[in-house]
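Take a look at the following structure, please.
Shown here: the complex without one of its protein chains, the others still in place.
All chains are identified by letter, namely A, B and C, in their written order; residue positions are counted from 1 within each chain.
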Amino acid sequence: MSHTFTLRVYYEDTDMGGIVYHANFLRFIERARSEWVRDLGNDQNAMRDAGLVWVVHRIEADFRAPGRFDDVLTVRTEVQAVTPARLTLQQVVYRDEVELFRAQVTVVCMTTEGKPVRLPAEIRALLQ
Amino acid sequence: MSHTFTLRVYYEDTDMGGIVYHANFLRFIERARSEWVRDLGNDQNAMRDAGLVWVVHRIEADFRAPGRFDDVLTVRTEVQAVTPARLTLQQVVYRDEVELFRAQVTVVCMTTEGKPVRLPAEIRALLQ
Amino acid sequence: MSHTFTLRVYYEDTDMGGIVYHANFLRFIERARSEWVRDLGNDQNAMRDAGLVWVVHRIEADFRAPGRFDDVLTVRTEVQAVTPARLTLQQVVYRDEVELFRAQVTVVCMTTEGKPVRLPAEIRALLQ
Partner (left out) sequence: MSHTFTLRVYYEDTDMGGIVYHANFLRFIERARSEWVRDLGNDQNAMRDAGLVWVVHRIEADFRAPGRFDDVLTVRTEVQAVTPARLTLQQVVYRDEVELFRAQVTVVCMTTEGKPVRLPAEIRALLQ
């Protein structure tokens, strides 16, 4: 299962190096995760009203090539593993065929008070 | 009454123009407002627990000169007017004697549900 | 002449108030300006290679209603005035019919060294 999300690089995303500020790749891949779960049928507002939120637990990120102003970038998101406790994704950002950024992201579910909980069964079902 | 707050410009604050990204001056002056109200004795966490938040209502901003990486900037905040409904501030950002940015900022008080309310009497007292 | 740009509100755009962080509306309207000038035929990368950049000179902004996570927002951009020295725009952000934010934005042209210059004739032509 693979999900594709496209975005444009704006002025706000760049830094004085003339390229995308490194931490903004984490923003880009979170946008992709939000679009992906919505496409799957997971409404994060409803989930939140029910007292649960997604929380990033760990990220391993490789910065391979710079992104630039006006670039159209694609984020490809793939599920690597789903356990009762956590979801591991691979997310890669491309400009055309060039890989700019690659991350392995582990997310967990928590109550809005910050207590870790199992992934809800209906969400695990959506993911499979 | 005038309050002074100092900050450093980091990579994250700049854009591909090699200068501070314009919208980040609004972040800088909000940091200054947060430090200012804390210095006055207004704890925004406690205020929020009591169901009230500060909300920016209007900003008139002039961008006069660029900020740059590694600059040490000073934000000077002055009260211009306090009414039962709103607080108007003048906030100016300097590098040494050079004025980079100047804004007139109007803030109001709202409930955490977004309903406008009068400024609490104890906060008005702090401001005078 | 009116230009319309649509965006989604993501986690990164919100603050602890549960709404769009106020300064991020300035980012949203700059995205709209970038899309607008590209649509007009103004390539900001080429312009920059030619030694010129757009610089925000003044913003008057009214924050009228909160934006929220997952909202789809529309930015409507209209030219208010073009002079040899500057361009004044009105930019309004809506969620459906609700106006969230309204700004009058004055932008100027500068050399990449920060010297103010007249708007290039070909850009003025595009704007009329």
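Rule of thumb we're sticking to: a residue touches a chain if its C-beta (ideal position, glycine included) is under 8 Å from a C-beta of that chain, and two chains touch if they have at least 3 such contacts.
These numbers were taken from a predicted model, which means no experiment stands behind them.
Although one chain is not shown, part of chain B still touches it, namely residues 8, 10-12, 27, 30-31, 34-35, 38, 43-45, 68-70. Residues of chain C that touch the chain left out of view are 11-12, 14-19, 21, 23, 69. Considering the complete assembly, chain A touches the hidden chain via residues 17, 19, 22-24, 26-27, 30, 53, 55-63, 66, 112, 114.
Note that only the chains that are shown with their structure count from here on.
The distance from the centre of chain A to the centre of chain C, each centre being the mean of the chain's C-alpha atoms, comes to 27 Å. Distance between chain centres (mean CA atoms), chain B to chain C: 22 Å. Rounded to a whole number, the gap between the C-alpha centres of chain A and chain B is 32 angstrom.
Contact with two or more other chains is made by residues 27, 30 of chain C.
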